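Before anything else, here's the structure in question.
Left out: one protein chain. Kept in place: all the others.
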Amino acid sequence: MTAEATTPVAPAITPVSDGISTRIISPRRLMWWKFRKHKLAVASGIFLILAYLATIFAGFVAPYDTASRTRNLYAPPQGINFVDETGQFHLQPFVYGWKMTRDLQTLSPVYAVDPTQKFPLRLFAEGEPYKLFGLIDANVHLFGVEDGGYFHLAGTDHFGRDLFSRLISGAQISLSVGIISVFLSLVLGLVIGGISGLYGGWIDNFIQRLIEAIIAIPTIPLWLGLAAAVPRDWPPLYQYFAILVVLSLISWTSTARVARGRFLALREQDFVTAARVYGASQTRIIAKHLVPNLMSYVIVTLTLAIPGIIIGETALSFLGVGLKAPTVSWGVLLQEAQKVQIIQFYPWLWIGPAACVVSVVLAFNFVGDGARDAADPFSR
Amino acid sequence: MTQPIASADPILAIRDLKKHYGGKKHWSGAVSKAIRAVDGVTFTIYEGETFGIVGESGCGKTTLGRCIARAHDPSGGEILYTPEGEKPVDLAKLSQRQLKPYRQDVQMIFQDPISSLNPRMTLLDIIGEPMVVNGLARGKEVARRVGELLERVGLRAEYMVRYPHAFSGGQRQRIGIARALALNPRVIVCDEPVSALDVSVQAQILNLLQDLQAEKKLTYLFIAHDLGVVEYLCDRVAVMYVGQVVELAETSDLFARPLHPYTEALMSAVPPANPRAPSKPRLLEGDLANAANLPPGCHFHPRCGYCVERCRTEEPELREYSPGRFVRCHRAEELKLDGVAELVEASA
Partner (left out) sequence: MLNYAIRRSGQMLVTVLVISVIAFVVIQLPPGDFVNSYLATLSGGNIITQDAIIALRSQFGLDENVVVQYWRWFTNLLQGNMGISFQYQRTVIDLLGERLPLTLAITIPTAIFVYVVAIPIGIYSAVRQYSPMDYLLSFGGFIFLAIPNFLIAIVAIYVSYRYFGGSVGGLFSPEYELAPWSLGKALNMLQNMSLAILIIGTGGIAATMRVMRGMLLDELSQAYVETARAKGLSEWRLILKYPVRVAVSPVLSTIGFVLPALISGTEITATVLNIPTTGPLLLNAVRSQDMFLAASIIFVLSILTVIGTFISDLLLVWADPRIKL
């Protein structure tokens, strides 16, 4: 027991003795401690929580509406400055405006920093109206500039739409797809893996062959094939769910395998035998003895599966068979950035969504790594 | 060594118990080889005694124990249990639902202190669940009883909020014993309960088991491979080889003068207490017989130093050599086998 100066948790305890207080360390707490040791995982976890919060409060966090157009088409990102051109330091950061000219040969807009236009940044600024959670009217944004100014942290696209706002909007789709899809495959995987591991015999054999077959099929071609089934003319919400289902249909296999493996191993454990001997019903054994002992492994598998799903949706939308405009997801944004001049001259339009995907995927990978270390708190 | 509680009432009669694995027909028509883990075991356990079963790893003793506790379903044979004041019931034939009332009477403690306790449950849950499942107690009553049990096995009641990982091997075995006692059983199948413990801790647990037996009038089926432990604790012992009982006798008789060559070999392997005394272990050649591919005749004959032609062809029966002594060997009358001399002297 740790010799921490904390008060005992369970009231039923009579203090042991000599000033050493005890704290009941459950296996869950042990796992949490082990996870905490993995600094990168913790940092990634915080990042992800912030990212998901941003998607919930999307209207608030984004300075502009997803679809509103401004005058500055194809404007590059504006940097945040604290020091102005005269070398003077301002506590309140600001951005410079653009002076736009046209390249006479290509007719594309060229932007130069215009020191005469300074737009100070403000927190909790008033801006375009939006509906928080789609219900409450509001117009306060996390940050913004005063009237007449503009602030495009990530640049604008060919309609002058603020990319940063669109990225946050895209995050709503891309991130939610990951979570919901993984939840579906959790349920599928647990049930199927459980049946496979607990009943054995020909059911197990059949399910294993099925899983092998699914794994053998290259993922993206299979997704492409399934995505083809989604009718073009369905409303965006249905398409969203259809894509969700398609992605889940493949990813349940890894959960099922892990669940099956653990069920097989746990079946032989003495505490399960003991439960049988004192008359516990099969249901009770599954619920109270088997499932709690495999949840940690399943969670690890799921955490590591989310990046695959997010990349999957991005890839499908990028190829044009997933979600489509006007739905905004990172994949759709990447798809819109697929013209040659864009790639070459306005790289922020694909760097933005790409960076978002990569950072979220990296974060999930780190968290998954930390979770994997923590899942077996008694190892070593 | 305790005096056996003399009681002539049989409490568990095992008749020709069998547990076979495999032997099933594959859809292609092939039949897989049956593994006869328990191959026709017969003996009777009397109320209040400690009945030992010894043998090498893989001889089927663990499977036997689990069949008797109905953790597994036997492939054949009878398990005749006599509840208090009632007629014997064949547990082997009962379905899970019919079995439920009898489960309380026959409980089990396990060998591995780590896997025998659910790491995700507190001691309160672990020891209390049997009570809850069988409707013996609820809510606060459970906590009260669990506290009592913990104290009885030598732990403190306040430990019930803790998790198994906080305890040592010996303490975990005590928890396992407390769990087995939760239902006030009459018979406890002890599957090598001290094999995984340090020697000093072994002694404590064994003494605890003895105390509990005297206090609660328990009957033990004690499975072990350590002859020293068996000699200390058991009233009668059965020696198993590859799924069959090859010898059955009272402990002192068995150790003083074994009748079966296999028993003799096991005895000779017990190191003498005097390190300077020469030990002459009778080494067995070859490996344990393969349960899926048994030799013809006596299963032990390829390794037996006293093997004759008859042993190679004719399988011996388990027969009563003298009252209460059984042996499965053609030559039992002729052989003069050595036992463990010192143990005989000590008990004299």
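Letters A and B mark the chains as written, and numbering starts fresh at 1 in each.
Quick note on the criterion: a residue touches a chain if its C-beta (ideal position, glycine included) is under 8 Å from a C-beta of that chain, and two chains touch if they have at least 3 such contacts.
Predicted, not measured: the structure shown is a model, and the values here were computed from it.
Peer 1: If I'm reading the header right, one chain is hidden. Which shown chains does it touch across the whole complex?
Peer 2: A
Peer 1: Specify the residue from the set A:120, A:160 or A:347 that touches the hidden chain.
Peer 2: That would be A:347, which touches the missing chain.
Peer 1: Determine which one of A:134, A:148 or A:221 touches the chain that has been left out.
Peer 2: Checking each option in A:134, A:148 or A:221, the one touching the absent chain turns out to be A:221.
Peer 1: If you put the missing chain back, which residues of chain A would it touch?
Peer 2: Chain A touches the chain not shown through residues 209-210, 212-222, 224-229, 231, 307, 311, 314-315, 318-321, 334, 343-344, 347, 350, 354, 357-358, 361-362, 365-366.
The rule is simple: only the chains that are shown with their structure count from here on.
Peer 1: From the C-alpha centre of chain A to that of chain B, how far is it in Å?
Peer 2: Once rounded, the distance between the two centres reads 55 Å.
Peer 1: Going by the contact rule set out above, which residues of chain A touch chain B in the complex?
Peer 2: Result: residues 1, 10, 12-14, 16, 24-27, 30, 269-271, 273-281, 284, 288-289, 292-293, 378 of chain A touch chain B.
Peer 1: Going by the contact rule at the top, pick out the chain B residues touching chain A in the complex.
Peer 2: Counting only chain B, the residues touching chain A are 66, 69-71, 99-100, 103-104, 106-108, 110-112, 115-121, 126, 129-130, 133-134, 143, 158, 160-163, 165-166, 176, 179, 182-183.
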